[in-house]
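I'd like to ask you about the structure that follows.
The complex is shown incomplete by one protein chain, all other protein chains being positioned as in the whole.
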Amino acid sequence: MLKISILGGSGYAGGELFRILLSHPQVTINQVTSRKFAGRPISAVHPNLRKIIKLMFVHPDELEKCDVLFVGLPNGAAMNIMPALMKKAKKIIDLGADFRIHSQSVFEDWYKKKHTQPSLLKKFIYGIAELHRKEILKADYVSCAGCEATVSILSLYPLVKHGLIENRIIIDAKMSSSQAGIAPSLSSHHPERSGVVRSYMPTGHRHTAEIVQELVPSFTTSDVASEGKRDDIQLDVAISATALDMVRGLLVTIHTTPKKGLTEKDLWKAYRAEYGNEPFIRIVKERQGLYRYPEPKILQGTNYCDIGFELDSRSNRLVVIGAIDNLVKGTAGQAVQAMNIMCGLEETTALTFAGLHPI
Amino acid sequence: MLKISILGGSGYAGGELFRILLSHPQVTINQVTSRKFAGRPISAVHPNLRKIIKLMFVHPDELEKCDVLFVGLPNGAAMNIMPALMKKAKKIIDLGADFRIHSQSVFEDWYKKKHTQPSLLKKFIYGIAELHRKEILKADYVSCAGCEATVSILSLYPLVKHGLIENRIIIDAKMSSSQAGIAPSLSSHHPERSGVVRSYMPTGHRHTAEIVQELVPSFTTSDVASEGKRDDIQLDVAISATALDMVRGLLVTIHTTPKKGLTEKDLWKAYRAEYGNEPFIRIVKERQGLYRYPEPKILQGTNYCDIGFELDSRSNRLVVIGAIDNLVKGTAGQAVQAMNIMCGLEETTALTFAGLHPI
Amino acid sequence: MLKISILGGSGYAGGELFRILLSHPQVTINQVTSRKFAGRPISAVHPNLRKIIKLMFVHPDELEKCDVLFVGLPNGAAMNIMPALMKKAKKIIDLGADFRIHSQSVFEDWYKKKHTQPSLLKKFIYGIAELHRKEILKADYVSCAGCEATVSILSLYPLVKHGLIENRIIIDAKMSSSQAGIAPSLSSHHPERSGVVRSYMPTGHRHTAEIVQELVPSFTTSDVASEGKRDDIQLDVAISATALDMVRGLLVTIHTTPKKGLTEKDLWKAYRAEYGNEPFIRIVKERQGLYRYPEPKILQGTNYCDIGFELDSRSNRLVVIGAIDNLVKGTAGQAVQAMNIMCGLEETTALTFAGLHPI
Partner (left out) sequence: MLKISILGGSGYAGGELFRILLSHPQVTINQVTSRKFAGRPISAVHPNLRKIIKLMFVHPDELEKCDVLFVGLPNGAAMNIMPALMKKAKKIIDLGADFRIHSQSVFEDWYKKKHTQPSLLKKFIYGIAELHRKEILKADYVSCAGCEATVSILSLYPLVKHGLIENRIIIDAKMSSSQAGIAPSLSSHHPERSGVVRSYMPTGHRHTAEIVQELVPSFTTSDVASEGKRDDIQLDVAISATALDMVRGLLVTIHTTPKKGLTEKDLWKAYRAEYGNEPFIRIVKERQGLYRYPEPKILQGTNYCDIGFELDSRSNRLVVIGAIDNLVKGTAGQAVQAMNIMCGLEETTALTFAGLHPI
């Protein structure tokens, strides 16, 4: 049994980690920390876990040694204590943004803060298993991708790797309220948030940095580069993020320009080549029915990333559609998938929930 | 491995049965029938099962022998073919209303149709395990309770059994759209159905018949009566059903009159006596937090029935609150729970999903 | 032109007052105060008024004399400054709770605070025009009813006045998020508030006090009592309040016991007698269609109170259903209706918006 702990477990990602790990047969949850809720039961914050788990939150200062430590702290908080945490656990999986970007300057440019542990940046493997499975297998430190980056990278990776699209990519992201976390504010106040189609970030989304890093080989680690990614591309990735009236789920509508002569067959071929054996990726592209393309509502609670595409017969455009549950494949599920790989367990363990329909 | 089949598997209850049984380690799904979708993949109707199951729907005429047969047909359709179905499977679990009411006249009074197989009525055990576990253990035929009846009966049973309330009970039921099934109509048309607080059945809800039957011993089987239910009560149960803008979930606010001198302690005692060891019942009554009482939104996909109560300090009233997922504890989960008992399996198998938060 | 001002105009009721008064041809909005937003444009808080009104919020200390002053302050804040406000305006309409209850002891019992101006309590007329039109006509001071009280009183008044029901009344209220005001909190945080059927107040709702006051003549002013209300009744009113996932609107399902032999005809007669000429009350009771009973979603923005009823043919029960927009008929619209009456204007002026369908 792996002894795991969660540092910062009172947020939405922490709760979701919990829910998933509870059904993991090879794991024992040792400690879950919360500065604010120390001494109170987990279910006080995560009401779905009532009667299922008796654990109490402990103060972060009481963190004991463990096999795997998940870190779920606000951006900027993990980097300072990371050296100390590395003494507590051999394997660390960080759910925050501090160690996603390999380049210090790129990090500082997008996050507008100094990185205090630049030497650790290269030690973290970017957590998307579909791109970095081999590295994660050998890794001690993994940094999970941002949710919006996860679905964008997975949707685009085969197209970029196989050289099927031009270098200008526009990502129109439809976001849910759980992405903003558990702290209330006027922007999350129900009368103001309900029913919105809010253009809260028409430009400037930070996940752009991760997406470019992962899709362009010159920014990635050498292992990945040697797998044959094209290194002559200069990606121009632009995101517009719109918040919708939903709690969970994330859909990206990606507008790309196909290379001349590109056919549907080429697209199927590329996606099958990269994802044919992936347990958590489904190509969703039906001729009939209501769910012809990826739909986030039926992915709630699942670790799937559903991907679809449509060539525009009148404009030179390829529309790629990707959907995930931002708290699962976009955060906690991705983290458990990485843990399974790092620890030599079956990759899909505890991640097989099929999702609900209707919902 | 139990060989199971589902007759009528293209509706919402059928899909939910499927989802649950897929994760059941002691079960093989042999056939799922659909007149309309015969020959098409299950996932064409239940998109959450994409890539998870390869089964095709078969025509009901092709139904083979099996160990357990689940019947998910519209009200009135199961009764006529039940004798034939009894030759196909030793154990049958009916999800419809045809065999819930033990009394032919009561059935015909409420359902406004002739019962064509009255002799079979007594052969079916009413499927709520918390009330009829011993009988289900020995049963070949189980009829699952209606969803609204399930949550009302479970909420009220300890109070009636322990003689804590007067005989007039008002159930204010808040319902979701999946309860009306998969067939579209103007009443389910999104622009008309979204955002409603629709008083679609202020009086006359059919589930009243089941609730009275289960709560008043004179209507119940002798096994249950001998367990000590009071037989001097004449229940007056009245339901008002309001449809809300939600897809899954059901909450009842039950207005009752407590017997003189009733205390909170008496209530806790009665609930604990009846449900202290029940795996799927939780008493939810907190002094603080947002989820102080049962909340259907966090029960989606789970087999829990959450129950809470509050004594009115200014009026002689006891408010009881119950919540379930109508498609799980209210239908498909209840059916699998019954199957587990009938077949000597661990009762909670395949039913341990904890539910999602936030959602 | 009436010169009006709004004290406390940055909340939801203040914004709604504004919207309504903007279309009032006999009114000039002189000042709108806000401690927090003084100096900023009205539209900074009420984005629907963008480009429509150029007014800036002023600090409450700058309040000038005016003809009619609307007071929209938190409960407990208006009472202390009321004597000073009475020097600023001849006519005052209070939207808060401080002057709704005529009895000091009843107020203090329910609101758990000392009333600092008990001598003023009798000076305020309760603002429901359908019950107090004659008094409002002569009044200088009006206190608008609570939203939940408004719809309950209007639904029940003809039944109580005509002696058609027994004295035990159970009000199952379905509430929206705007009722809790503009201040964010965890309970209004979108991931927690979206999709709820939250039993936030199963017992103990403060509006009970107003409802009893208005329905029982011994608590009401002599004018009303002399109109012929029965004085032998002792009402037992109990409210259970459930919060739904909607921003505006309020529906009450009221469970009552009809007097022996009561017929539908008697009910129609009583409602027509009281409301036959009321411009803002509609009896909604259809045999067919989707909107057979009152539906709050189509009342958004309107000053209507829709009322319906159904006799239970199996239980001795009369279900009464009432719906309003809590911010209009429940607050700001009621206030403008009172102003129109007090100032000798056409009662329906600025209140004729029909409502949207679909919505």
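Every chain is named by a letter (A, B and C) in the order it is written, and numbering of its residues begins at 1.
Simple rule for what comes next: contacts are C-beta pairs under 8 Å (C-beta built on N, C-alpha and C of every residue); 3 or more make two chains touch, one makes a residue touch a chain.
Worth saying up front: this structure is predicted, and the values here are computed from it rather than measured.
Asker: Touch partners of the unshown chain, restricted to the chains that are shown, please.
Answerer: Spelled out, the missing chain touches these shown chains: A, B, C.
Asker: Given that one chain is not shown, which residue among B:185, B:263 or B:348 touches it?
Answerer: Considering the complete complex, B:185 is the one touching the chain left out.
Asker: Considering the complete complex, identify which of A:15, A:72, A:184 or A:294 is in touch with the unshown chain.
Answerer: From the options A:15, A:72, A:184 or A:294, the contact with the absent chain belongs to A:294.
Asker: So which of A:80, A:116 or A:199 would be touching the chain we can't see?
Answerer: Checking the options A:80, A:116 or A:199, the one contacting the hidden chain is A:199.
Asker: Can you say which of C:122, C:138 or C:357 touches the chain missing from this structure?
Answerer: With C:122, C:138 or C:357 as choices, the missing chain is touched by C:357.
Asker: Tell me where the left-out chain touches chain B, residue by residue.
Answerer: Touching the missing chain: residues 12, 177-178, 182-186, 188-191, 193-195, 245-247.
Asker: For chain A, which residues reach the chain that was dropped from this view?
Answerer: 170, 172, 174, 186-187, 191-192, 195-199, 202-204, 208, 236-238, 240, 242, 244-246, 249, 251, 253, 255, 290, 292-297, 308, 310-317, 319, 321, 323, 358-359
Asker: Which residues does chain C use to touch the chain missing from this display?
Answerer: Interface with the chain not displayed, on the chain C side: 12, 15-16, 19, 22-23, 44, 46-52, 177-178, 247-248, 282, 284, 289-291, 295, 298, 300-302, 352-359.
The rule is short, and it goes like this: only the chains that are shown with their structure count from here on.
Asker: Counting shared numbers against all numbers at the contact of chain A and chain C, is it over half, same, or under half, different?
Answerer: same
Asker: When you take the mean of every protein CA atom shown, which chain's own CA mean is nearest to it?
Answerer: Measuring from the global C-alpha mean, the nearest chain centre belongs to B.
Asker: Whole-Å distance, chain B centre to chain C centre, using C-alpha means?
Answerer: Spacing between the chain centres: roughly 39 Å.
Asker: I'd like the Å distance between the centres of chain A and chain B, where a centre is the mean of that chain's Cα atoms.
Answerer: About 37 Å, centre to centre.
Asker: Could you state the distance in Å from the CA-based centre of chain A to that of chain C?
Answerer: 47
Asker: What are the residues of chain C that contact at least two other chains?
Answerer: 186, 191, 195, 245-246
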